[in-house]
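Okay, so here's the structure we're looking at.
Then we have chain A:
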Amino acid sequence: MKLPLIAALVLTLATPALADWQATLGAARGQTVYWNAWGGDERTNAFIAWVGQQTETLYGVKVEQVKLSDTAEAVTRVISEKAAGQTEGGSVDLIWINGPNFLAMKGQGLLHGPFVAGLPNARFLDLSPASPASVDFTVPVEGMESPWRLAKFVFTYDSARVDTVPVDMAGFVDWATAHPGRFTHPNPSNFMGATFLKQALIELAPDPTVLQQPITDAAFAAATAPLWVWYDALRPNLWRQGKTFPENQSAQQQLLNDGEVDISMSFDPASTAAAIAQSLMPETARVFVHEGGSIGNISFVAIPFNAAHAEGAEVVANFLLDPATQAHMQNIEVLGSFSVLDPMKLDDAANAAFAALPTAPALPSVADLGPTLLEPHASWMTRLTEEWARRYTR
Partner candidate 1 sequence: MSLDLEALCIRSATDGALFAPLTLHVPAGGVVTVMGPSGVGKSTLLDGIGGHLAHGFRLSGRVMLNGRDVTHLPAEARRIGLMFQDPLLFPHLSLGDNLAFGLPPALRGQAIRRATVEEALGQSGLSGLHDRDPATLSGGQRARAALMRSLLAAPEALLLDEPFSKLDAGLRDEVRRFAFAHVKSRVIPTLMVTHDPEDAAATGGEVVELKGYGPNQT
Partner candidate 2 sequence: MGTALHPVTRDGRLLQAVVLGVVGLGLIAPIGLGLLQTGRAAFGILYALGHTELTLDPWRDLAALPGFATSLRLTLGTGLGSTLLSLLLATGFCAAVHARMSPMAGARLLTPFLAIPHAAMAVGLAFVLAPSGWIARALAPLAGWERPPDLATVNDGWGLALLVGLMVKEVPFLLLVILSALSQIPVARHMAAGRALGYGRGIVWVKIIMPQVWPMIRLPVWVVLAYALSVVDMAIILGPSNPPTLALAVTRWFTDPDPAMILPASAGAVLQAVLVVLGVGLLLGLEAAGKRVGLWWLRRGGRGLSAEPGLWAASAAVMALMAAGTLAMASLLVWSLAWRWSFPQIMPESLSLKPWAGAMQGWTRALSNTLILAGATVGLSLVLAIALLEGEDRARRGRAAWAESLIYLPLLIPQIGFLYGLNVVFLRAGISSGMAAVIWAQTLFVFPYVMIALSGPWRSMDPRMVNAAAALGAGPWRRLMAVKLPILLRPILTAAAIGAAVSVAQYLPTLFMGAGRIATLTTEAVTLSSGSDRRVTGVYASLQAALPLAAYLAAFAIPAIAHRNRRALMGTETA
């Protein structure tokens, strides 16, 4: 029994990558990692704190969450540090990031890496070239950011107040006409509001494949023409007649809770069940998705080029990919976020752990979530929000 084990250990240590990992662990011990992450959800904050306790016990690495209202704050901080010539000892060690922010940082050489391949737990990921973990908003990840939770764009509604929900974007116009002032979306300057517009764009664009390419003026005009027609029909029946919008998804969830609107949206399919458990939503709240599918993507963590505690950050990123961590995260009583691991690469014990997780009435199963639509190229989102602002922010 022991001989194969020893042989396996020797082999492991002999592999260069994993020997490096021992060196990383050694360097990380005693470090405090400043993880810049959106702080608007208490359960996520509590989960991050739990991660910190675990990594401190297991690896001697502490985690301090820097709560952001928007990921862009951390990006700007790294930019100013680069502008001031600070190439090491930066104040940001780990960022919860994806999409345009990732594009901006990768493009300007602000990231440390590639490091994902060197993480031992990366073997549980599906890192094939076309998988969601390898492509972030059509930008190749190339190992510069490590996945940690799954995001899928879903809607929430209060089943006690609403009987029917729109099955696609076009249906929203009719629904809003029947229920004026009972629907809204977050301000598109926030990522949730932008995602709503993106979902609408994908559903309404004459030719969705063009969205996978970088943007051109002609393509933009053609693809968005139906969108603006649809939006202009929708806007007068929005909450506050479409003149003002909630800041972000949390604010809109509060509106739903207060009864000011009937539909809200979220990137986390489990957030509704979690909110009900915390009494932040009525018990009759439920999740729905559009029949044609909805946008889905992965949330990553990335390490800035000048991070003071890059080794500690890698240790944390690796810990997030541990099957036990992912199962704990997917537990509706903890956080409820869906795991990013590939079930084919997990052993039976791990898969059983996932199957044994508790369920809740408002918690959809993975099957309920429907097909995943691919995110458009990041340049589309930027242009979309600019155009929306140009038309409707006066």
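By definition in this document, a residue touches a chain if its C-beta (ideal position, glycine included) is under 8 Å from a C-beta of that chain, and two chains touch if they have at least 3 such contacts; residues count from 1.
Candidate selection criterion: all candidates are chains of the complex that A comes from, given by their letters.
All values reported here derive from a predicted model rather than from experimental measurement.
Asks: Looking at this complex, which of 1 or 2 sits next to chain A and touches it?
Replies: That would be candidate 2, which touches chain A.
Asks: Considering only the defined contacts, which chain A positions touch candidate 2 in the complex?
Replies: Against candidate 2, the touching part of chain A is residues 34, 36, 39-42, 45-46, 49, 64, 66-77, 79-86, 89, 91-92, 100-101, 104, 108, 161, 180-181, 187, 189, 239-240, 243-245, 247-251, 253-255, 257-260, 275, 278-280, 282, 382, 389-390, 392-394.
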